[in-house]
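Every protein chain of the complex appears in place save one, which is left out.
Order of writing sets the chain letters: A, B and C. Residues in each chain are counted from 1.
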């Protein structure tokens, strides 16, 4: 088992493996978020997706999300794996696992993680449709980045 | 793969197998809740647990929870497996998987499922400690059941 | 004859997974009183008749399966 908690990979993701990293004696609850490739978005049919990442930085940003979670939910342990490359419909793009002693925190911290991924982790998807293809950005409709960095991200150095 | 969506079993639960039942082309998000045996509860050390169920009725009640979810979140698909028998620390007692087109619903519906399980599914756990054992009830501190049935449960017949 | 299923600590009180009551028809409440008289079963619990939650006033008939459901603790 790969014991790194925050991973970018071009291989299929095992939900069980990501989950196993956060299970521990003190935890009673684990939540997973599993992002899969959806066929239709706003009525448009996706044939397949392509994910590209800036892997070294993306893994750092995932680890930062893990650190943010531990600040907000001190008893939580987080593991995240995101896949890159070509993904077909229903393939798993991302798995987030969070364990906590009590269940409410496991849901809240997990949802926090996926929101933060969509804000600040350098991963991009390209949609391939029947009539074309496009790099997708700004799913959250954040708009401009006047400061040059995503909201809430401060450098540690 | 066992394609029954709502299962009581005395065998170890595969997270991947429960998850696979709800993955589909229309879904972009799957959430799992995985309940594991926690070692310490309010400072008291658990050695192991024993779960007992009224299996036929419990599976019906799990299916009812699935139906309730589909009423509230029409695009959601739910699968739940709960284990019975002796479980050691960190063993998986329950896996809930919910898939939806968009992620917010997957979190909400999943949390709804675990709350309802703790209200109305006939499953009981016996804690085994170093100095004794006890059947646990009323974790939600619901108090008395003046009507003879859990709140919000109405017979369909 | 009415079959009564016992779980968790109720089973420990009655000493059996299943007990039987020789009646053609009774309310859930009468059945609970009988179990209290016989085994000292009392307290907070729900009752299911033929795998569906029932009310205290509901009628149980011979051949029905009644389950005494103490507060649940799954999950």
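Rule of thumb we're sticking to: a residue touches a chain if its C-beta (ideal position, glycine included) is under 8 Å from a C-beta of that chain, and two chains touch if they have at least 3 such contacts.
Here the structure is a predicted model, which is why all the values come from computation and not from measurement.
In terms of the touch definition stated at the top, the absent chain reaches A within the entire complex. One chain of the complex is left out; on chain A, the residues touching it are 35, 51-54, 56-58, 60, 82, 93-94, 114, 117-126, 135-139, 142-145, 147-150, 153, 155-157.
By our rule, only the chains that are shown with their structure count from here on.
Chain contacts in this assembly form an open path, with each chain touching only its neighbours along a single line. Centre-to-centre separation of chain A and chain B, using mean CA positions: 26 Å. Chain A and chain C have Cα centroids separated by 49 Å.
With touch defined as above, chain C holds no residue shared between interfaces to two or more other chains. Among the residues of chain B, those in touch with two or more other chains are 35, 114.
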